[in-house]
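Complex shown without one protein chain; remaining protein chains in place.
And then chain A:
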Amino acid sequence: MLPAAAEPAAGDSWGMLACLCTVLWHLPAVPALNRTGDPGPGPSIQKTYDLTRYLEHQLRSLAGTYLNYLGPPFNEPDFNPPRLGAETLPRATVNLDVWQNLSDKLRLTQNYEAYSHLLCYLRGLNRQAATAELRRSLAHFCTSLQGLLGSIAGVMAALGYPLPQPLPGTEPTWSPDPAHSDFLQKMDDFWLLKELQTWLWRSAKDFNRLKKKMQPPAAAVTLRLEAHGF
């Protein structure tokens, strides 16, 4: 350590103090900290992120109830059936490199499309549920999921991305395939819930990534610039 650095002159201390005071004086002028302006997409991304975490938690309870309703082996923790009839479900799993290189627009579009489909399927599931309590829980979850969809749409709108338009006549439905056995139908239900859970987990990652990306690092930069100006 240099002696000059170890023992700063008295004049240096006064200079640092003056610098700090100036910085504090100029803080209200820093654009990133000025809350009176447009907050940008940050808060809505945060809300969307929070919503995905909340839905993740909510789904854990709902899935437990529904899988018990289907009975063993679907409610067994290590049950991992082949994904036979669930090919139409949007897949949440994606190669890590691909996921990392997704553009914001594509990332948000994939989320929006996935939840649009999953919501339709979930409503179909609700229609077939036998018990009133289960129907209530599913309906409540559908409402929450609808909220998430709206939240994603809000983020996309804030970032200036257009919403993906569904092709006419391709509205996905979750109705029992007559060729499907009931066991396969149950497997589809199982996969729907599992995929939904994976999507919510992925969305939390997606929005966390977006949140970090959108966080304005301007505060620190501006402070430094102000200090230099001094």
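Everything below uses one rule, namely that contacts are C-beta pairs under 8 Å (C-beta built on N, C-alpha and C of every residue); 3 or more make two chains touch, one makes a residue touch a chain; residues count from 1.
As a convention for this text, contacts and distances are computed from a predicted model.
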| item | value |
| --- | --- |
| Chain excluded from display, named as in UniProt, from "Oncostatin-M-specific receptor subunit beta isoform X1", "Phosphatidylinositol glycan anchor biosynthesis, class S", "Glyoxylate reductase/hydroxypyruvate reductase" or "Proteasome assembly chaperone 1" | "Oncostatin-M-specific receptor subunit beta isoform X1" |
| Option touching the unshown chain, where A:Q128, A:T198 or A:Q215 are the choices | A:Q128 |
| Interface residues of chain A (partner: the chain not displayed) | 69-74, 76, 81-82, 128, 130, 176, 181-183, 185-187 |
